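Worksheet: the structure to be examined is printed underneath.
The complex appears here without one of its protein chains, the remainder shown in place.
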Amino acid sequence: MTDARDIATEAGMLAPEGTHHPGLPPAGIRRAPEGVDGLTTEHLIINMGPQHPSTHGVLRMIVEMDGEEIVSAEASIGYLHRGIEKLAEHRQYNALGTLMDRGDYVSGIHGELASALAVEKLMEIAIPAKADYLRVLLSEINRIASHLVWFGTFGLDTGAMGQFLYAMRDRENLVDILEGITGARMMFNYVRPGGVLADLPAGMAAKILEFCSGFDKYIEEHHDLLGGNEIFQHRVKGIGAIDRDTALAFGLSGANLRGSGVAFDVRRERPYAAYGEMEFDVPVGSTGDSWDRYMVRMEEMRQSNRMIRQCLEGMPEGDFTAKVPRVLRPPEGEVYAAVESSRGETGIHLVSQGGDTPYRFHYKAPSLYALQALEEILPGHLLADVVMIIGSTDIMLGEIDR
Amino acid sequence: MLPDETVIKHILADAGQSDADIQETALGLVCTLAPSVVASALAAFKESELDFATLVDLMGTDTGEEIELSYHLRSFTRDEEIHIKCRVAYDSEISSVWNTYPSALMPERETAELFGLTLSGHPNPKRLLTTDGVEPLLRKSSVIRTLQEVRDR
Partner (left out) sequence: MSDVLSVILPVLAAVGLMLANGVVLIYMLRKVLGHLHLRVGPMHVGWHGILQTVADVGKLLTKEDITPTNVDKALFFLAPAAVFVPSLMAYAAIPFSETWSITSLDTGLLYTFAVLSLVPLGILMAGWSSGNKWALLGGMRAAAQQIAYEVPLLLSVLPIVMLSGSLDLVEIVAAQGGYWLGFVPRWFVLHPLGFVASVIFLIAGLAELNQTPFDMSEAESELVAGFASEYSAMKFGLLFLSEFSNSFIISALGVTLFFGGWTLPWIPADVVAKIGPVIFMLKTYIGIAVFMWIRGTYPRVRIDQLMSLGWKRLIPISLGLIMVTGIAIKVVETVRGVS
């Protein structure tokens, strides 16, 4: 029988002898099929997705299994590729937000904000304080809404259906609030270079505060319903552990990185909008398993709720947008602007050569990096854990495929 | 935020490029290297005292004459960032840096596919986003609509 290492080396899957690599090869062969009592057995190669209930969109995992145990996993993506980066080269700077909405479609504000920040950095536009506060307010409302979708579908992956609909009830309130402010439920196009589209409508602040005080109670109810369940804890504790080095090597960001014990939050380390003035904690996990990621995200929702209150209390008077020309023509240059989106560090790398449209618009999607780490951590787990780990990393296919 | 330039020069000299072009731009600190030394330079950066543990981002740009690859590194312990750039010709072969930064696995595939490059030393150098036969979309020569199509709209 051929040694697994030989097969893998022949296929170019292992690093040459002596070179350092942080993890085992992704999509590599860990073990050759091994027979029991001389009988040859085959590994089952199963195609999970793109139409599978738990791959969160159109992800396709090609999973090689020995019984129910994963031997290797390979992600196949591109089913939602719309060429956002190419399209952006043909859009004026004002229109980039609409494209970003369709990237990470569950937390559109963050994408819009990233593109707006990049343009502002390039043009050196000063933003009124009120716009900064509104951006933070909307970002945090959108973060809770997005985390609630994650929370619901994560429970759905374990087979628990109840808390999904409870989470959707709260999200519905948030989406109503977002609709009241921006006019749209998901594709907001609210954050523009120079400021935001509109001020809070009359009575909206009271409505948001009402939600906040209700959510203090509901978040604990959600946590009790799912996280307090022992079956759920057995399903997530110790599952899909990503240690600190692997997390850094695979470029994870956001809650996935913080779950692995790295306290890096773009809002804290590279403050943008009004985050410098906000008081919030950055929750950090220790072992990096699915449970830590779960706890980090739950705590993030509580912190977001705290920040929404601070925004409403400290909302300054004044304009909600700076005076910007109708057609933006930034000077030549290259900038990178990042925001902490619901899924991690969403970055926009913008290259301008003058003119109405970007020369190159690169969307750094945090989910893409989380997806690569999946290929590394899935082997050794059971099939049922695959959906749990995909769920716990909260990947969003819209921004992976772009 | 910005790492020490002299330390970087020192690391790059060890990696085989003593005359690297280091500039401070709106992007941050940008080093432009020859394509042949990028892989060794990245490995050196990761192992160095600057501790660039993470490749945050990897992208390509079609400059009109060649493809510019840009690697964005970050050190979490020192909170510093650096951008490494190199320029390669169209249709050329780039060597994978996944041994140093596994996070480059998919962005490399994507960049190679969308700019029409070939990957060497990559464990899985398949196309990532589009199907076989699709032209390199992000090259400036590839148009999303031809002039005729625009007229016919």
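Worth pointing out:
The chains carry the letters A and B, assigned in the order they are written, with residues numbered from 1 in each.
Following the convention adopted for this analysis, contacts are C-beta pairs under 8 Å (C-beta built on N, C-alpha and C of every residue); 3 or more make two chains touch, one makes a residue touch a chain.
Please read these numbers as outputs of a predicted model, since none were measured by experiment.
The absent chain, not drawn in this view, touches the displayed chains A throughout the complex.
When you scan A:Pro53, A:Gly214, A:Pro271 or A:Pro331 for touch with the missing chain, the hit is A:Pro53. Within the set A:Tyr105, A:Phe211, A:Phe232 or A:Phe361, the residue that contacts the chain not displayed is A:Phe232.
Among A:Gly57, A:Gly97 or A:Gly155, only A:Gly155 touches the chain left out of the display.
For chain A, the list of residues touching the undisplayed chain reads 44, 46, 52-54, 68, 155-162, 164-166, 169, 225-226, 229, 231-232, 234-235, 382-387.
Definition applied: only the chains that are shown with their structure count from here on.
Residue ranges of chain B in contact with chain A, taken from their complex: 25-28, 53-57, 59, 61-62, 70, 72, 76, 79, 83, 98-99, 101-103, 105-107, 114, 121-124, 127-131, 137-138, 142, 144. Taken in their complex, chain A has these residues touching chain B: 11-13, 15, 19-23, 25-28, 74, 77-78, 81, 83, 85-87, 90, 121-122, 245, 248-251, 253, 262, 264, 269, 333-336, 345, 347, 349, 351, 359-360, 362, 364, 368-369, 371-372, 375-376, 401-402.
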